[in-house]
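Complex shown without one protein chain; remaining protein chains in place.
Naming follows writing order (A, B and C), and every chain is counted from residue 1.
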Amino acid sequence: MTPPDVTQLRRTLHAHPEVGFTEIGTAATVIEALRAAGCTVRYGAPVCDVTGLTGLPDEPELAAAADRALARGIDPTLVTALSGGTTGVVASVTGNLPGPVVALRFDLDALPVTESTDPAHAPAAGGFASTRPGYMHACGHDGHVAVGVALGQRLAADRDFPGEVRLLFQPAEEGVRGARALAAAGCCDDVDVLVAMHLGLGLPTGTVAAAAVGMMATVKLRVVFTGRPAHAALAPDQGRNALLGAAAATLALHGLPPVPGVVTRLNVGRLVAGTAANVVPARAELDIEVRADTEPALAALTERVATVLAGAAAMHDLTVETTETGRATVARHDPTVTAAVTAAAQRTSGVTTCRPEATMTASDDATVLMAAVQDHGGRAGYLLVGAGNPAPHHHSRFDIDERALPLAVDLLDHLVRDGNLAAE
Amino acid sequence: MTPPDVTQLRRTLHAHPEVGFTEIGTAATVIEALRAAGCTVRYGAPVCDVTGLTGLPDEPELAAAADRALARGIDPTLVTALSGGTTGVVASVTGNLPGPVVALRFDLDALPVTESTDPAHAPAAGGFASTRPGYMHACGHDGHVAVGVALGQRLAADRDFPGEVRLLFQPAEEGVRGARALAAAGCCDDVDVLVAMHLGLGLPTGTVAAAAVGMMATVKLRVVFTGRPAHAALAPDQGRNALLGAAAATLALHGLPPVPGVVTRLNVGRLVAGTAANVVPARAELDIEVRADTEPALAALTERVATVLAGAAAMHDLTVETTETGRATVARHDPTVTAAVTAAAQRTSGVTTCRPEATMTASDDATVLMAAVQDHGGRAGYLLVGAGNPAPHHHSRFDIDERALPLAVDLLDHLVRDGNLAAE
Amino acid sequence: MTPPDVTQLRRTLHAHPEVGFTEIGTAATVIEALRAAGCTVRYGAPVCDVTGLTGLPDEPELAAAADRALARGIDPTLVTALSGGTTGVVASVTGNLPGPVVALRFDLDALPVTESTDPAHAPAAGGFASTRPGYMHACGHDGHVAVGVALGQRLAADRDFPGEVRLLFQPAEEGVRGARALAAAGCCDDVDVLVAMHLGLGLPTGTVAAAAVGMMATVKLRVVFTGRPAHAALAPDQGRNALLGAAAATLALHGLPPVPGVVTRLNVGRLVAGTAANVVPARAELDIEVRADTEPALAALTERVATVLAGAAAMHDLTVETTETGRATVARHDPTVTAAVTAAAQRTSGVTTCRPEATMTASDDATVLMAAVQDHGGRAGYLLVGAGNPAPHHHSRFDIDERALPLAVDLLDHLVRDGNLAAE
Partner (left out) sequence: MTPPDVTQLRRTLHAHPEVGFTEIGTAATVIEALRAAGCTVRYGAPVCDVTGLTGLPDEPELAAAADRALARGIDPTLVTALSGGTTGVVASVTGNLPGPVVALRFDLDALPVTESTDPAHAPAAGGFASTRPGYMHACGHDGHVAVGVALGQRLAADRDFPGEVRLLFQPAEEGVRGARALAAAGCCDDVDVLVAMHLGLGLPTGTVAAAAVGMMATVKLRVVFTGRPAHAALAPDQGRNALLGAAAATLALHGLPPVPGVVTRLNVGRLVAGTAANVVPARAELDIEVRADTEPALAALTERVATVLAGAAAMHDLTVETTETGRATVARHDPTVTAAVTAAAQRTSGVTTCRPEATMTASDDATVLMAAVQDHGGRAGYLLVGAGNPAPHHHSRFDIDERALPLAVDLLDHLVRDGNLAAE
C-alpha cells in the first residue's frame, strides 16, 4: 500500500481530534502506518507508563474514548492496548551505518476548542475540519504526527543513515502531562540525542529557528475547594461557599505581582463550581497553570499560589486540595544540536530563512524528555518550523500552512542523515 | 392489579430520580397507575405547554433522558409523548356530588445532588437509594408524587365527594420552571380552588401547617459572559477573561446590601468557565437566583443584579447575556382554604398539631398556579405536612419520615371530601 | 441668667459639632448651664472612666480637640478636666419626695459628615449649620443634649418630683464606645430605672414610641493588615500587599450570608491603605461593624468575620490585628417603664400618637447602660420621639423638626414627675 501523503494524513488526523491520553485513533493510525512501512513499533503500557500520573482524565472519560475508537472501527486489539491513557507509540528504524540513538518527539493530542466553520478557515473550506464538536487540533499536533509518520516511512524505505532513529509519539502534550509517561517507561534511557519540533509559533512558512528560546518551566494544578452545601434560601448561613473561595482565589492569583527580570505567567483556565441556582456551592474545581522562565522563579511563584489557595480556603471556611497534573521544565539547547539543525535547514529546499533562535514564550513537556536525556549525558534541542498561522495557537481559526509539512519532513530527514548529530 | 402502597411507590420513585423536564419515567409511572385506577389522565404537550420556556435543559440532555427512559423499559409511546420537556400529567376524578373544581399540585422532579451512602441514611440502609449517581430526590418530591397517586387511586375507588378533583403533576419545580407550562396549557383556567402541599420544611411528623407563610418571590437567571480566548502564555493580553468577570460579578452580587424590613436572598449557585489551564477563559456561565418576600423588593434587587452584571462585563471588556429561566411569586392564602385545611387536619389520624401557619423562607412555583387561579376569582392555599427530616432540604442525607405519607393522603382525602373548600 | 431656650441651645450645639470623646465644648456648655441652674454636676474622669477603652481617638486628635476648645474660649479648667476622652457629664437633681434614682441618658457626639449647604436645608437657611467643615450633627444628638439641659433646668427649678433624677450626658455614642466609660465609673451602680431617648428614626413629629424594638447588638472592629512595602516597579514581588488583602476581605465580608430569622448587618465603613502610587501598600486599616438582633447571632457572625480576616491575611502573606473599639447589646424593655412612658405621652401636649413600639434597626450603647442597670435588678427602657426628619440619619441633609424639642422636654418631665417609674 502506498503510504498516504503527509498532507492527506494531516487532514485525516485533523478531522478526528482526540485530547490528551485519549488519542487511541491517532495512535492506531501511527502504529498501522509505521508497522506497514517496516518500522519496529511498540506502543501502550510498555512504552507509556502512566502509573501514578495525576493528570489522566477520569475513568468514564477514558472508557468513552475507547468506545469512540471502537465505534470508528479501530482494531479492537489496539484499542485495548491503548486504553487507560497508554496511547504512546515508539517507532524505531535502524540505519545501515553505525551511529547514535537519535530520538525525535511528536505529540499526538488535540484541544477542547470548537473549530471555526467560517469558509475562510481552510479546514472548513477543504472539508477536513473537526468532526467532533468542541474538539480541534488547534496547536498543529496533527501536522507533527503526520510529519513523524512520513519521516518514519521515508527512513524505513531508505536506511542509509547512521545509528537508530527513534520516533516518540507522545500523548497529552497539552497540560504537559504525557512526556513523563514515556520517560517513566525508559524510552529515553539510551538516547544520545533528542530533538523536538514544533510547527508554527508565528514564524512564516520557509523560516526555521534552530532553537526555541524562552520556553517556560511550568506546573499545572488541579485545585478542589470543598465547603458545605445548603439550601440557598432556607439556610444560606449553614453553607460554606466553595465558589466564593474559588472566586477570591482566582482574583488573588491573577493579582500576584510580576518578578523583575523574569517572565512569568499564571492562569486560572477553568473553574467549575456548584450544581444549581438554589444550592450554596459546596465544591469548586480549578485548573491552574503557573509558568516562569527559570526554575527558581517557578518554585517561588508556585509557593505563592499555594499560599493564596490556603488563605482563600481559610477565608471561606473550606478545605482545599491541590494535585499537580502536569509539569515541564526550561529548555537547554546543546550547541551541537543547534548547529546540526542549522546545517540541515540550509540544505532543505523551501527554507528561506534559518534563524539561530526564536522566542517561544510557552511550555512543552518535550523539555522533560530533553532533561532526561541531558541528565545522563546526552544532548538535546528544540526547533521550530514556520507554518504561517492565520490565527494564534489554541484559537478556533488556528491553522497551519500545509507547505510546511513536506518541508519539515525533509528537514528532519536531512538532520538524521547528515551525521552532524553524532559529532560531539 | 392492586395499587402499590404509597410507601413502596415513594421508594421506587426515590430510586429513580429525574431532574426537571426529564421526569419521563416518573410521569409514566403516574400515568399508568392512575389510568389503571380509573382516573381520566392527560399528559404531555396538551397539558404541559413548554413553548417559549427558557429554562428547559438543552436538546442533548432531553434526548438522553428519553434514551434512559427507553432503556429502563418505559412504554415507547409514553416516552414519545413526554419527551422534549412535556412531562406534565393531569389526572381527574369527578365525584358523585356537585361541587367545585379542586386542583391539587404535586411536583415530579429530583435534584442534581449525590445521595449519601451512609448506612445511617434510611434510603441507603433500606436499599432504595438513588440508582443514578449524582442525582437524588433531596426535596421530598418523590413523596409528593406517591401521595398524589395514592390519593387519586382512593378517590377513583370511592367517588363520594363533591365536584372534580384534578391532580396536577408538574415538572421542574426546582428552578421554579415547570408550573408555567401547566398554566400555559390552561390547566388552571376552570379551577375554583387550588391547593399545594409540601412535605418536610423542618416540621416534625404529626404536625401540619395550614399555610406556608413567608414564601419568597424569585427569579432564576442564566447568565453568560463572553470574552475572547487566547493562549495563556503566548498572548494573555489578547484574551478577554470571562472568568475574571464572572468572579468579580459573583463577589459583587453576594455583597449586595440587605433591605430593611424585607427578606431577600441572592445566590450564584453555579459557575462554569473556561476549558483548559492554558487558555484564557472566553466563556463563563452562571446560574443565579434572586428572592424577596415582596414583589417590589424582588424587582429592585433584580435591577441591581442586572447593574452588577453589566458593570462586571464592562470591567473586563466582555459581553453578557441574561436569560430568565424560572420565576415564582409570593403566596396569598385564602382564609377559607386555610380553614378547610385546618378542619381536615383535625380529623386526620396521626396529626398531633395543626398550626395555622409556618414560615417557609423558600420559593415554589406552585405560587404561579395559585396566582393564576386567584387572578380569575378562584381561591388558593399552600400547606405543609411535617416529615421529620434528619437533614435539610437539598442535602445529601435529606430524607422524609415515611409515616407522613399515608397521613398526607388521609389529610388531602378529608380536604376534598369534607366539602369545606366549596364554601365561600 | 435666663436659660437659653431649648431650640436656641440646640442650634448653638448644631453649629459646633464634636465627634466622640472630643465633645469638650459641648460638655462645657452642659456643665455651665446645669451648674447655673442649680444641679449637682460632676464631669470628667470621675464619671467617665476611659481607662482601657480601645475606641478613643489617637493622642494628636485628642490634643487638637483641646486646642480647638481653648481657641473657642472654653474655660481652660473645664478643658483640662474634659481632655483625653473624659467628656462625660452627670447632673443630678433630687426631688422633694422620696423615690427611686431615675437616670436619663443623652449622647453628646456628632459625626464626620459634611453638612449640606442647600438653602432647602433648615440649618443652612437658619444660619446655624455646622461651622466645622466635614463635621455635622447628623443624628440629632444636638437635640438630645438640648432636651437634657432644658429638662435639668426645669427640674432644678421645680423639685416637686420623687427621688433623684440623674442626667447622663455620654460621649461617643457613634461607634457605641462611650457608654462603657460611664458604666465603668459606676454611674449606673445605684440607678433604679434608666431611660434612654432618641429623636427621629423616621417617626413623624407628634408620634412617640414607648419602646424601640429590634435594636441590634453590635461590635465595632478596627482591623490592621500589615505586609511589606516595596518599590512597585523595581521589586513588586518583594512586597506583601496589604491593600489586596484588605480588598479581598472587604468583598468577602460583604458576601457573608444572611441568617434566616435574624436581622444582621455588616459594614466595612472605612479603609485606608498605602501611601503613594509607586509603593506596594504595606498597611491597611479598616473600620468594620457587625450587628445582629440577637447576641448569639452576633457572636456567630463575629466569628465568621474573624475567619475571613485571618484567611485574607494568609492569602496575601500578611499579619492582621483586630481591636474591638465599640460594643452595644440588644435592648430589653421593662413593661413598667414602657407603661410609664405611655402614660406620660398621653399627658404630653403635642403628642398625637403614642405607639407601644417602633422598630429601630440600629444600635445604641445606651443598651450597655440598660443592661448594667438590669443586671443589678433595676429596670430600663428606650423610647423614641418623632421629629419628622427630611433625610435619613447620618445624611448630609439630616435635620430634626424643632417642635419635637419642647415636646420631648415635656414628655420626660411628665415621666419623672408622674411617679409611674417608681411602681414595680
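FYI, a residue touches a chain if its C-beta (ideal position, glycine included) is under 8 Å from a C-beta of that chain, and two chains touch if they have at least 3 such contacts.
Note that the structure is a prediction, hence the values are computed from the model and not measured.
Asker: Tell me which residue among C:42, C:132, C:254 or C:347 touches the hidden chain in the full complex.
Answerer: Of the listed residues, the one touching the omitted chain is C:254.
Asker: Please identify which residue in B:160, B:237 or B:375 touches the non-displayed chain.
Answerer: B:237
Asker: Sort through C:332, C:347 or C:395 and give me the one touching the missing partner chain.
Answerer: Of the listed residues, the one touching the omitted chain is C:395.
Asker: Out of B:24, B:167 or B:248, point to the residue that touches the absent chain in the complete complex.
Answerer: Residue touching the absent chain, from the options given: B:248.
Asker: In the full complex, which residues of chain C touch the absent chain?
Answerer: 111-113, 174-175, 201, 216, 218, 220-221, 229-236, 238, 241, 243-244, 246-248, 250-251, 254, 265, 267-281, 284, 287-289, 291, 325-326, 361-363, 392-396
Asker: For the chain that got dropped from the picture, name the residues of chain B it touches.
Answerer: Touching the chain left out of view, chain B contributes residues 234-237, 239, 241, 244, 248-249, 251-252, 255, 257-260, 280, 300, 304, 307-308, 310-317.
Asker: On chain A, what residues meet the omitted chain?
Answerer: 251-252, 254-255, 257-258, 260-261, 263-265, 359, 361
The criterion applied here is as follows: only the chains that are shown with their structure count from here on.
Asker: Determine which two chains are connected by the greatest number of contacting C-beta pairs.
Answerer: Chains A-B share more contact pairs than any other pair.
Asker: Determine how many degrees of rotation, between 0 and 180 and to the nearest 5, align the Cα atoms of chain A with the equivalent atoms in chain B.
Answerer: 180
Asker: Name the chain with the Cα centroid closest to the overall protein Cα centroid.
Answerer: Measuring from the global C-alpha mean, the nearest chain centre belongs to B.
Asker: With chain centres taken as the means of their Cα atoms, state the distance from chain A to chain B in Å.
Answerer: 46
Asker: Could you give the separation in Å between the centres of chain A and chain C, each centre being the mean of its C-alpha atoms?
Answerer: Distance between chain centres, rounded to whole Å: 66 Å.
Asker: Which residues of chain A are in contact with two or more other chains?
Answerer: 234-236, 241, 244, 248, 251, 280
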